[in-house]
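A quick write-up on the structure given underneath.
Omission of a single protein chain aside, the complex is shown with its protein chains in their original locations.
Let's look at chain A:
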Amino acid sequence: MENKQSSSPASFVDSTVVPGDVVLDLSSMTSQTIKLGGGLRQDCDAISAMKAGTLRFSKPNKYWIESSQKRYVPCVEDTILGIVVDSKADNFLIDIKGPAMGFLPVLAFEGGTRRNIPKFEILVESSHNSILFSMRLIGLYQLEVGTLLYLRVVKANFGMNPELSCTDASGKAAEFGPLKDGYMFETSTGLSRKLLSSPTCPVLEALGKKLSFEIAVGLNGRVWVNAASPDTIVVVANAIMNSESLSGAQQIIMVDHLLKNIQ
């Protein structure tokens, strides 16, 4: 374990760290507030890494560790794709690829009251076959088990099930809710973040120039694609899945290659 006595912060930023590395030494820094993001913990005067990944810094004072994994750790204000697994008295149980099921309150829809619980009647084909039940829930809440939803995380505390919502902070629907038709596939959390970064990810830009499709990216490692023809959906899905370890230029070459084959 490296333990530099007087380490300037710049030495570790943007380099790979493993759990146990002391990345910042507070005693050598002038008195300032720094904000620690995910993956870092404070041990009196030393800040050490808890996750393996790249240390990132953003002005003026934010440090965090970026890494990509298959499992999602819920975080407040993330937008994710969830699959309805069950419904209880006043919550739907949603699978979000995290350590615990998410709870979606029955009233967390735009204009939701006890009298107009939304009825979702379209069964969405999803690639998550292990929880695709074909039964239809009878009763007030006809949100089909297996429906794919675009959701926002409202509360995510350690040890509690995360609370989700189908509205934005002001109560409007704003694109949240069930996703009809299309195809959903799973990716790592790092790829989801890259797809959502701005400026637009090269693979999406290259695909968007030649094809027209609709896409929803969940930060929990799920991506949903919809287009007019199944061929387009398959090309887009394959291009995205291939692009994880490629650089920008390589992604554009890969997309050109794929599109040439189908034309």
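Keep in mind that, in the parts below, a residue touches a chain if its C-beta (ideal position, glycine included) is under 8 Å from a C-beta of that chain, and two chains touch if they have at least 3 such contacts; residues count from 1.
Simple rule for what comes next: contacts and distances are computed from a predicted model.
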Options "Exosome complex component CSL4", "ER membrane protein complex subunit 1", "AP complex subunit sigma" or "Translation initiation factor eIF2B subunit epsilon": UniProt name of the undisplayed chain: "Exosome complex component CSL4"
Contact partner of the left-out chain, one of A:160, A:173, A:228 or A:262: A:160
Absent-chain contact - pick from A:15, A:28 or A:42: A:42
Positions on chain A where the hidden chain makes contact: 41-44, 103, 155, 157, 159-161, 163
